[in-house]
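Below are the structure tokens for one structure; questions will follow.
What you see is the complex with one protein chain gone and the rest in place.
Coming up: subunit A.
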Amino acid sequence: MKLPIYLDYSATTPVDPRVAEKMIPFLVEKFGNPASRSHSYGWEAEAAVEEAREQVAALVNADPKEIVWTSGATESNNLAIKGAANFYAGKGKHIITVKTEHKAVLDTVREMERQGFSATYLDVQENGLIDLEVLKAAIRPDTVLVSVMFVNNEIGVVQPIAEIGEICREKGIIFHVDAAQATGKVDIDLEKLKVDLMSFSAHKTYGPKGIGALYIRRKPRVRLEAQMHGGGHERGFRSGTLATHQIVGMGEAFRLAKEEMVEENKRIAALRDKLLKGLSDMEAVYVNGDLEHRVAHNLNMSFAYVEGESLLMAIKDVAVSSGSACTSASLEPSYVLRALGREDELAHSSIRFSIGRFTTEEEVDFVVKLLHSKVGKLRELSPLWDMFKEGIDLNTVQWAAH
């Protein structure tokens, strides 16, 4: 068992060796620029790109023509929101999103606000799910775009995408979904889901970093203002030389995901159940996010009466995260946990465990033991824990200033 144990699959995943194997030839011998029309190096690269496009489309039941390559889900989110909002600005300038979205969505929507759009950031319920009535109430005649992520990166909950799609389609509102954490974990059928734009990431699904895609619906046709101009690649949606090896990697990763998702989900669910059972027999621990509408891979838990930083340092043998990777440099408590109604203290003492393809039972057992030990020790040192054990309701305490 290699230490530290990696339980941070939501931050990034290892490239599956089978994916790496497919990629390497296109990094080495087959290095042609896919846009080179004048020789076989280029044609070979182009063919590989188109095959990968089919593989990505197949995972989500889309037409390959609806898949546009980007440098990652962050770029896809930017392209979807800026591209759609700017194109449809004549119809209206109101955007709706959710407080628990990834920063790639939130910061982009804030950027649109600075450019004269208005935005509504929906609250979520205590379980992390949005209330469809709240969404409906937020819709205005000038709403042009709704953006809701499929699977939350911090707490793993799955939003009611199908229902939201129905609502948006009925009102003629463009519906964007950040599916970076969803591929390979939940079934995605874009023939059934009334989603107009969907962002994909490779490195969350055992593919390489640096490559993603944006699904852009053709029936009915969705239009976007391009954000990256130049040689006209990707039918004008996104200019720039395509990185063949990265694209081949994403295609293969998504192909494997399609093939293995059902079986893998079973295995991961069993591991998650083990982890949850093992950790839940401690007092005052809570799972963040709905227990039913979630992916098996994610378990975000708060350990009361344990100081967050100390806990993270104590469990250095496990690579996890508190809050999302993209914000873990800041010591602010997670805005997602705050949106669930968690107070700062509890939000600070939270750990996101995310399980993946290469996680073993042995690793889960180790983590359970380690958490029991460290949480126990830290609580022994905590006067708040003593008070809790004595039955004192800490909310009623009048703390004296020093």
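Note that a contact is a pair of C-beta atoms (placed from the backbone, for glycine too) under 8 Å apart; a residue touches a chain by one contact, two chains touch by 3 or more; residues count from 1.
Operating definition for what follows: contacts and distances are computed from a predicted model.
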Inset, instruction - Given the options "cysteine desulfurase", "Thioredoxin reductase", "2Fe-2S iron-sulfur cluster binding domain-containing protein" or "Sugar ABC transporter permease", say which is the protein name UniProt records for the missing chain. - result: "cysteine desulfurase"
Inset, instruction - Touching the absent chain in the whole complex: find that residue among A:Ser71, A:Asn127 or A:Ser310. - result: A:Ser71
Inset, instruction - Using the definition of touch stated at the top, determine which of A:Lys99, A:Lys171, A:Lys209 or A:Arg338 touches the missing chain. - result: A:Lys209
Legend entry - Residue among A:Ala319, A:Leu370 or A:Leu384 touching the omitted chain: A:Ala319
Legend entry - Residue among A:Arg18, A:His229 or A:Lys266 that touches the chain left out of view: A:His229
Legend entry - Those residues of subunit A which, in the complete complex, touch the missing chain: 4, 6, 8, 11-15, 17, 20, 23, 27-29, 31-33, 35-42, 71-75, 77-78, 102-104, 107-108, 110-111, 203, 208-211, 227-233, 239-246, 312, 316, 319-321, 324-329
